[in-house]
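Only a single protein chain was left out; the remaining protein chains are all shown in position.
Letters A and B mark the chains as written, and numbering starts fresh at 1 in each.
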Amino acid sequence: MGRKKSPVSEGILKGEFFMSGDIACAEGALSAGCRFFAGYPITPATEIAERMAERMPQLGGVYIQMEDEIASMNAVLGASWGGLRAMTATSGPGFSLMMENLGLGIMTETPCVLVNVQRGGPSTGLPTLVGQGDMMQARWGTHGVYEIIALSPSSPQEFFDLTVRAFNLAEKYRIPVLVMADEVVGHMTERVVIPEEVPYFPRRKPNFPPGDYSSFQPGEDLIPPMANAGEGYHIHVTGLTHDERGYPVTDEITQERLVRRLVEKIRGYKKDIIILEEKGVEGAEVVVCSYGISARVGLWAVELARREGIKAGMLRLLTVWPFPQERIREVASKVKAFVVPEINYGQIALEVERSTGGRAEVIPISHMGGGLYEPEDILKAIRKAAR
Amino acid sequence: MSQVEKPTVVPLEHPRESLLREERLPHIWCSGCGIGTALNCFIGALERSGLPLDKVAIVSGIGCTGRAAGYIKLDSFHTTHGRAIPFATGLRLANPELKVVIFSGDGDLIAIGGNHFIHAARRNIDMTVICVNNFNYGMTGGQAGPTTPAMAKTATSPYGNSEHPFNLPYLAAASGAVYVARWTTLHVRRLERALTEALLKEGFSFVEVISPCPTYFDRMNRLGEGLDMMKFYRESSEIAHGLDPRKADIDLGGKIIVGKFIDIEKPTYLDFQQEIQARMEGEPS
Partner (left out) sequence: MKRLEVKLAGFGGQGIILAGQIIGQAAVLFDQKNAVLTQSYGPESRGGACSADLVISEEEILHPLVIKPQVMVVMSQEAHDRYASELAEGGMLLADADLVPLLARRTKKRALLAIPATRLAEEVGRRIVANMVMLGSFTALTGAISVEAMKRSILSLVPKGTEGLNLQAFERGYECGKRLAADRRERSIEAEA
């Protein structure tokens, strides 16, 4: 689709497009009902902000460019409590700045979406080139004890789809959801089909009137309903450890009750949250386990290996966090080895290794960033593992 | 036995009960601290303003003053250190029906949150920022902050502070605030009136409340206890409405210029947004 002008004068796009990943992400958010975007320009996520700046006014939504990524993350949290579906998008350095208030979002159970179009790091690193080095930061980047949801797209189409899914998971589980893309997926232009309608999980509203409402009283499913500001409930929301009324109670017992629930409300629903794509895993001797852009190249290597007669399979993580350790363990007992290509020095590879419980060998393939593997790099590891 | 007349029992009721989360009291503030006074004036101003209270949200950051959000029976958000203003920006823009008030301290708003403060003022985002300035970080034990006067003693400037403080009215005005006032916790009626004006002002309004911190700042600088500070405020305050705020510096033990310094009109962020929206609708697509 043309960058300068687009057939989008009104409403949500529908149909087939030749669209970059970043644009698809923005359109996915809009399709999912996102009407608030706060951000700060940063390569390679800037195109998402630019698209939102163009599109939000057309849809009656809000685009605001904040003074930094700390402010962006906070504005997104505020907007969510103001009643809008809200998101921000950034890359490495900005992701680091957002960690502080990602924690506030987790603690206050604020639905929102944070997109990281990963580039090479550490520090300013490779602003224009690909990396996947923030996967562990996604899991553990903010301080304290918590569980997180992170999705990872391998194509512009999936960037669209997973952004929609991120908004729905955010509302369903009342948590900030991370979309961990990368520079190649963000900048590549490819076919994107936008459906007539996308799935929509509405905000969990309290089903009782103001007055007898405890803002953080969970239902049996461990997830509390959410009254927005301005609805008369006089909610209190704090980043301190709090009781079911939302009031600060900074003691061991309250901490245990609150934080255990924040973790369990995600862990208990892993079956609903985790999506994996498996190709030829049953009967395989070697399984390539990967995510994002690395998984795409990994799949090519798997196909080349199968042509050579090697029993190779592909296990692609569309959900990276929470980690699908149960499935990895299951597969581990049937295969010789996992090959894990990723554009870092072994992050998810460690998680795969942990999950196998020693039942299968794990071969990480590392790349410091700035480019992609060629299929041959991965194929060599598959051949070696199959021997 | 003589008949004893039963005394009339006056139910104990806090005069501000309707707007306080009573179950949260007693509060954490020290005796002689001015934050309670500032909060009391704010609640009075809220009542006087006639704003629909279900549509008023309070946002604060971290620190002694930041705890105010937890005591007010309105939608209230106690965010992270320094981040009340950007959080409030999102809240306000997402729901323009809301009146958003930031109630926080000098360290929170001006040191760690200083960048957010100047940018929200520059954008003229519709919000009221109330900054209780007690010249130090009380919650963590009286360390030096961005408003600590030069040469003042604090836990982290035991030999005297070698930094210049911010003059908050000047900072706010230079950053673009449309309403700027300063009062002390002695000036309760004037403060309440200023807060009412600020609440009803469209755009970024700022009120600085000079407050004692008897436990740390005042003790370490031998300024006396709460009551001594009231006397000090009475003797050393000078009302100067309309004064150029650059002349409102505060020195340790020196005079305190108070008053309303700025009250101007200019388009808010939402005004510009509405103008853009109107232009887009006027244009054939």
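We adopt the following convention: a residue touches a chain if its C-beta (ideal position, glycine included) is under 8 Å from a C-beta of that chain, and two chains touch if they have at least 3 such contacts.
Quantities reported herein were computed from a predicted structural model and do not represent experimental measurements.
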item: Chains shown that the absent chain touches, full complex; value: A
item: Chain not shown: contacting residue from A:Thr128, A:Gln217 or A:Ser333; value: A:Thr128
item: Hidden-chain contact residue, picked from the options A:Glu190, A:Glu244 or A:Glu361; value: A:Glu190
item: Listed residues A:Val297, A:Leu318 or A:Ile363, member touching the removed chain; value: A:Val297
item: Residues of chain A in contact with the chain not shown; value: 1-5, 16-18, 20, 43-44, 127-129, 184, 187-191, 293, 296-297, 299-300, 303, 371-372, 374-375
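We adopt the following convention: only the chains that are shown with their structure count from here on.
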item: Separation of mean Cα positions, chain B and chain A [Å, integer]; value: 38
item: Interface residues, chain A side, partner chain B - complex; value: 9-10, 35-36, 38, 57-58, 60, 62, 64, 66-68, 70-72, 74-84, 86, 100-101, 103-104, 228-240, 247-248
item: Chain A-facing residues of chain B, complex; value: 21, 23-24, 54-55, 57, 59, 69-70, 73-80, 83, 85-95, 97-98, 115-116, 119, 273, 276-277, 280, 285
